[in-house]
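With one protein chain withheld, the remaining protein chains of the complex are depicted in position.
This part shows chain A:
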């Protein structure tokens, strides 16, 4: 649903905003009268509760635009009997409902827009400069809390065709957590495990809860892992990045692979981990028999041999915003530069 809405919103954006401008006074009591006899398709819009405020709007290709306001238009209306409302009215009323519906969801469209906000010239220059550093050992940026240093060499993986390394991914995931804490109303409460978590969890022959038991104490995280709606777990499969999600919100375990791979073992291990984690931290048993294990198939797919890391972190980014995965392979060059910018500035938007 998210995918469709995302695309529809972009198309509807202009129309929706124009429509909402007409209805700013009172969305509930709007009467719309149409004079089809006039050549210009003049439309009178009134607020039922007070007949003082009138608008004349003219129909054009873009939609309905206000022409004049108030008394003048009222006079004009008096001398002019409006007879044909019928069809036009119904259509317009329908549009009004669409606009209200879209208006209610405009924040979602804004969220999608935010995902594709272009870089400023200054930021472009910053990224270009950083990606062409000759001294690759030089530390470009270092995050004080998570102790990750990004050298020129690390960042080079974000240049076109580069394979993403774990330093860049881990730092980006830390930035996503900081973004969520900064603007908690806009993002889901999530936890982002680093790329080493799953590897450690399956160390020592299959499943080893003890090795990661201390990773998620409330004291260490500052919040309870089990309060999070989504828990993201990056999975490294040989030379390939995938993503697993413990989705507490929808009660399911999800697995996303940009190359359409499946690994049921990962979901079994995470299910086991979740049960043990609840038992260990909350001292209670959780029943996950009704939870679904889902291999997400309708998601953007990789069409080359180097973008899987980028797809993986963008699945995380979009899901933590609670919007659909409305991007595809063509957006990857932009996402690479955007991620480089966010890492250099140590701030994800």
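Rule of thumb we're sticking to: a residue touches a chain if its C-beta (ideal position, glycine included) is under 8 Å from a C-beta of that chain, and two chains touch if they have at least 3 such contacts; residues count from 1.
Here, contacts and distances are computed from a predicted model.
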{"item": "Chain not present in the shown complex, as UniProt names it (candidates \"GPI-anchor transamidase\", \"TBC1 domain family member 10A\", \"Rad60/SUMO-like domain-containing protein\" or \"Proteasome subunit beta\")", "value": "\"Rad60/SUMO-like domain-containing protein\""}
{"item": "Selected residue (touches chain absent from view) among A:166, A:317 or A:342", "value": "A:166"}
{"item": "Residue among A:133, A:306 or A:334 touching the omitted chain", "value": "A:306"}
{"item": "Residue in contact with the excluded chain [from A:197, A:274 or A:318]", "value": "A:197"}
{"item": "Those residues of chain A which, in the complete complex, touch the missing chain", "value": "146-148, 157, 162-167, 170, 193-197, 199-200, 203-204, 211-212, 214-217, 220, 236-241, 258-259, 302, 304-309"}
